[in-house]
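Left out: one protein chain. Kept in place: all the others.
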């Protein structure tokens, strides 16, 4: 076995898996050399198989062995600009055109990608991978074994404005961003530094691409957030939450541990009871959508008309008694 | 004629066009030296004119002649870091601080912008323009005559997680991103590499800014997608679709060829029949919106009350018979 593949496209030397029943029919036709299946599917194939109650997890483990991450060569590229006041542990790789400012501490085996900009006094944990063009602003800290994908920006100022006689006055953002261990931060995702206290991303948090996390948010350990989600300032997300893509959460809220939010959900008040919540507007053919939208605007009146009908009918019944 | 302009702001030497009837009155007052108009508008002006059934298309062609793209000088900037194992065709430009890793193949006349990072074994097609700070991860391929705008990230890992006794286990993302010819990819847009098979962007696909395309999506030829749209993993978008801005499409869906989606539409199930679909929540003054939202939460009960009224009325009618 030299590589993983899908059932549909596997060839000799590939191991495939079946986790989603919609692909079950492909078990019969796959050219994989071996398959990973759940006990209930074991009878459906005569191929060499690995039977696991959690085929996707078994697949993930095997894939990690067959496709180990490519570790960049350690050493500082001559084109990188690393301040003399930086502390670099052993086995660190600093790529071309990266900049690392004074006071930064880069942990053992960490890598800083091409053109990444690491600010003053930033801490990067051991074995953490900072990809190309990532920017980490002054004073922020990222734990160990984390991955920050290209283009992510960590620690830009939060959106802090005070109104001063009709003009906006910028409020200094003196907090930091503190990121835990084993965190992943997706491409072009942005996490703002705290206004006064820190913005905190817990251990094992997984953030997809193009997510915005406002100043002073706290994201609990193990929470996973899909792409395009926005979380406004000072909101606390609990531990082990699952947040669907393109969800939007207002500021100053609190979301209970273990909450699941459907994609495109809009959250405007705190969630105290864990559960599955949704709030996506249904899709319709254009002509129907237009009619729905018009009716929706008058829903309050419609409800009042229903109440009036109920009263009228009740009145008649009482009148007849 | 030396340049294009709007009817409103044109001066001598400029050619303007009328395609949108809302600007028709400007035909009388424009200072343009010539105009492009549809046959039906030809009588409305005595200016030198080009009459075309498709004035905007005619404008686009003339604009392309009057305002040709600036081609960067070919050659590799001395500050760029290009691995010796890179294959570079003739007429290629590699800008300052760009990095191109081993095994990459850069096609004839292509350009790599300042600070762009091109990964190992990446293929960039002929005449394709990669703008500043773009990141293309290892193994991805971009066709010919494409444009990738600044800050786009192509081929970061998909959001692949397996649950392992309450902890997230990272699932290696071993697929690539394969982008066709004549594709445009907007600024800061992100396209994830496939989990096992590839993420595929067809020929002539046009992607605006800040779009997220999940792992293993397939976008059909000629589809245009406006900004801020998110498409979750493994979704297949057909050919020649038009997708409005800020639309969001769930994962593992299939959208028929030729489908049009309105802006802000949310798609949670496959679309098998092409047509125009919408799903944007209507805007209201705040006080009305609050009432609507409350009513909406109780819409199921309202519908039940209407059904009860219908039953009651029917019961009375039957009772009276």
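Residue numbering begins at 1 within each chain, and the chains themselves are lettered A and B in the order written.
Basically, a contact is a pair of C-beta atoms (placed from the backbone, for glycine too) under 8 Å apart; a residue touches a chain by one contact, two chains touch by 3 or more.
Model, not experiment: these values are computed from the prediction.
Student: Out of A:133, A:176 or A:206, which residue would touch the omitted chain in the full complex?
Tutor: Selected residue, touching the omitted chain: A:133.
Student: Could you please point out the subunit A residues that touch the chain left off the display?
Tutor: 79, 81, 97, 99, 115, 117, 120, 133, 135, 137-138, 151, 153, 156-157, 159-164, 166-172, 174, 188, 190, 192, 196-197, 210, 212, 214, 228, 230, 232, 248, 250, 262, 265-269, 275-282, 284, 288, 291-292, 295-296, 298-299, 302, 305-306, 309, 312-313
Student: I need the residue numbers on subunit B that touch the omitted chain, in ascending order.
Tutor: Residues of subunit B in touch with the missing chain: 3-6, 8-9, 54, 56-57, 59-61, 63-64, 67, 69-70, 77, 79, 95-97, 113-115, 131-133, 147, 149-151, 182, 184, 186-188, 204, 206, 208-210, 222, 224, 226-228, 240, 245-246, 263-264, 280-286, 289-290, 293, 296-297, 299-300, 302-303, 306, 309-310, 313.
Note that in this section only the chains that are shown with their structure count from here on.
Student: Could you grab the centroid distance between subunit A and subunit B? Build each centroid from C-alpha atoms only and quote it in angstrom.
Tutor: Chain centroid spacing, subunit A to subunit B, equals 22 Å.
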